[in-house]
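Heads up, one of the protein chains got dropped from this complex, but the rest are sitting where they should.
A, B, C, D, E and F label the chains in the order they appear, each numbered from 1.
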Amino acid sequence: MTEKRPFDVLNNALNKNVLVKLKGDLEIRGTLASFDVHMNLVVKDGEELKNGELKRKLGTVLLRGDTVVFVSPAE
Amino acid sequence: MTEKRPFDVLNNALNKNVLVKLKGDLEIRGTLASFDVHMNLVVKDGEELKNGELKRKLGTVLLRGDTVVFVSPAE
Amino acid sequence: MTEKRPFDVLNNALNKNVLVKLKGDLEIRGTLASFDVHMNLVVKDGEELKNGELKRKLGTVLLRGDTVVFVSPAE
Amino acid sequence: MTEKRPFDVLNNALNKNVLVKLKGDLEIRGTLASFDVHMNLVVKDGEELKNGELKRKLGTVLLRGDTVVFVSPAE
Amino acid sequence: MTEKRPFDVLNNALNKNVLVKLKGDLEIRGTLASFDVHMNLVVKDGEELKNGELKRKLGTVLLRGDTVVFVSPAE
Amino acid sequence: MTEKRPFDVLNNALNKNVLVKLKGDLEIRGTLASFDVHMNLVVKDGEELKNGELKRKLGTVLLRGDTVVFVSPAE
Partner (left out) sequence: MTEKRPFDVLNNALNKNVLVKLKGDLEIRGTLASFDVHMNLVVKDGEELKNGELKRKLGTVLLRGDTVVFVSPAE
């Protein structure tokens, strides 16, 4: 799984667990289900974290790309 | 109901209950009535929440796409 | 009055009372007189609200689209 | 003076007194001298207000469109 | 010196003293040396002001257009 | 390794250690694995720093370009 372009990270992370940091100190953890060129992301079994603690379970969640700070796949 | 692209989540959520988080710690809960490519959303029977508590009932509300942080359909 | 696209809400709200929430916790209440594709809005008999209380009467006011958070027609 | 499009408000307000609210709780009051499609505005005899009080007299001032929150002509 | 378009203010202010307010409560005072369509500005003999007081002398300074709030020529 | 254009710095830093400062006082340190024209970056063995201290290890992380403040290669 080579990653020559940044979005290859998203492609390789499909159906895997990811941590997404959003602007405003919010984080979502869950399974990456889809993404597009704007970095809009769908996460399944999403959990909202605040300061590293589980705040609530969201299930499926569509994250707007321009609020994303980073996406980190679990390893 | 497959979801290959992020916006499929919105399409599958039409006429269903959604939770929308907006920038500035504001949330709207209600029935998704329509959306467009900018992620502008119309929610019917919308309720404005602040810190998880009902702040007021808004009825129909048009949410501007660029203020959306995430959209999560009820499951 | 069907609303298949988000902007149909604005079209149906012309000459009716609307509540507009702007970025920065400001709200304008009044009669929607016109709008364009950028969501620039003109409100007549506009009142500026802060934390739900009347701050001042503005009369006619042109609201810049990119400061809009949501628009909710009175029902 | 009909106003079918939002910018008609600006056209009708030329050479008249306007109140302009800018992002960051700043307001400018003065005579609207010109505007363009980006909502860049020129105000003559401009006064800078902070919390409704006169802060200083600016004379002619060019306001950058993307800092505008609203424009309200005096009635 | 007629000013039919907002940028005419900049054209008429070339080589004259201007006050430029930037986002974040920063102000620059000096001689306008050049500008472009993005409202990028060059000010010569620029002084940085904070809350109306001289903070430091900058000499020549290129101001990025999208940080400009307003430009006011001295009269 | 000449650097005539800003992005040459990124090209020369591939597979080397970089420090990336993001908006919101967050920093990521790790090995630059890829980048694109939007300045989206992939960092391997990424560490999240807050106020200069290690906050957590992230492994691979995709950083969204519009949250980048600066990128500094280790020397």
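Convention: a contact is a pair of C-beta atoms (placed from the backbone, for glycine too) under 8 Å apart; a residue touches a chain by one contact, two chains touch by 3 or more.
No experiment lies behind these values; they were computed from the predicted model shown.
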List the chain F residues touching the unshown chain?
-> 3-10, 19, 23, 25, 39, 65-66, 68-75
In the full complex, chain E touches the hidden chain through residues 22-24, 26, 28, 33-36, 40-42, 46, 58-64, 66-67
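The rule we apply is simple: only the chains that are shown with their structure count from here on.
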Each chain counted as touching chain A and chain F at once | none
In angstrom, rounded to a whole number, how far apart do the mean CA points of chain A and chain B lie?
-> 19
When the centre of a chain is set as the mean of its C-alpha atoms, what distance in Å lies between chain B and chain F?
-> 34
Multi-partner residues of chain E (each touching 2 or more other chains) = none
Chain contact graph, described as a line, ring, star, complete graph or other shape | line
Name the touching chain pairs, please: which are they?
-> A-B, A-F, B-C, C-D, D-E
